[in-house]
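I'd like to ask you about the structure that follows.
Removed from the display is one protein chain of the complex; every other protein chain stays in position.
Up next is chain A:
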Amino acid sequence: MVHWSAEEKQLIASIWGKVNVEECGAEALARLLIVYPWTQRFFSNFGNLSSPTAIIGNPKVRAHGKKVLTSFGEAVKNLDNIKGTYSKLSELHCEKLHVDPENFRLLGDILVIVLASHFGRDFTPACQSAWQKLVSVVAHALARKYH
């Protein structure tokens, strides 16, 4: 089980409390597809991903981004059992979606950058540290049931 200090929990909760899940989720996924274009391989049925503008405006990208970040919220609510929280999702990503776990790490890093751009100076080094740890734990949990 991952150990979270009281400070880490507070830093995570305080940021999460102010996150617009729909906006941040859409932005994070769009940036993933733009900054690491090979990640588009999982979204061939999303329609027009031909340019950054198309990706940002794509309603499927927005919707899926919201879905992904909403799921992330489950980790925030269950910091003491992220492994259990993502057990089924891990199986899904392996068996049905066939997503290389490296992609979870890429998305996690992008999410941290999106949070930094929204929170500016409030996204202190301590804050970033807690969130890098969280995205890393989530990525690990999502990869855990791979076989």
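By our rule, a residue touches a chain if its C-beta (ideal position, glycine included) is under 8 Å from a C-beta of that chain, and two chains touch if they have at least 3 such contacts; residues count from 1.
Just so it is clear, contacts and distances are computed from a predicted model.
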Identity of the absent chain, which is to be given by its UniProt protein name, from "HBA protein", "EF-hand domain-containing protein", "histidine--tRNA ligase" or "Integrator complex subunit 9": "HBA protein"
Interface residues of chain A (partner: the chain not displayed): 30-31, 34-35, 52, 55-56, 109, 112-114, 116-121, 123, 125-126, 128-129, 132-133
